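Below: the structure, in structure tokens.
As you look at this complex, bear in mind that one protein chain is not there, while each of the others sits in place.
Up next is chain A:
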């Protein structure tokens, strides 16, 4: 066997190896896309679920305000226009998606104590069978479930990034209030919460569109 023949064999081997390597690479890229697509699909489903729950909470928060005002008697329309301190900000902070999603989560967590306080105050102010109490409970529970979904969604998107805790420590509740103050406080909390949920709904729709674009662009 001469060198020419050896070269031929080597060339053939290399060609075959290259072909196989290309195929392997292609398959890897494709599988990556699939995995990515699959991951994206899962994220998309989770995002879809989160968005749906957000919409439910947003709607119920609006219904809750109506029920609250109806249960407070006269001048209830003015209660929500009063400014109250120590109420969580309805706006979502953060510049990038992870931060914004984390902000959603922290805000939801911040609203939960306020819901609890409002529920406690209205328990004293309303009759036991008042629909306001039931709705408050429902919104409160949905908020908890929404927070859990947000957390799961964040984890799915950013598995290596721990969700940050809210800055400034635990939520600070206002001092003891009289009835009028309680009524005002409750209305302001619910209204703020409704605004917040509106922002959350918008934010999630943005994320959803980005995720969708990401899926399409990836394919």
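Here, a residue touches a chain if its C-beta (ideal position, glycine included) is under 8 Å from a C-beta of that chain, and two chains touch if they have at least 3 such contacts; residues count from 1.
The rule is simple: contacts and distances are computed from a predicted model.
Novice: Of the options "Interleukin-6 receptor subunit beta-like", "Rhotekin a", "GPI transamidase component PIG-T" or "Centromere protein M", which is the UniProt protein name for the chain that has been left out of view?
Specialist: Record says "Interleukin-6 receptor subunit beta-like".
Novice: From the list A:53, A:71, A:87 or A:211, which touches the chain that is not on show?
Specialist: Missing-chain contact among the listed residues: A:53.
Novice: Taking the full complex into account, find the residue in A:152, A:172 or A:206 that is in contact with the omitted chain.
Specialist: Checking the options A:152, A:172 or A:206, the one contacting the hidden chain is A:152.
Novice: Taking the full complex into account, what residues of chain A touch the chain not shown?
Specialist: 49, 52-53, 55-56, 59, 137-138, 141-142, 144-146, 148-149, 152
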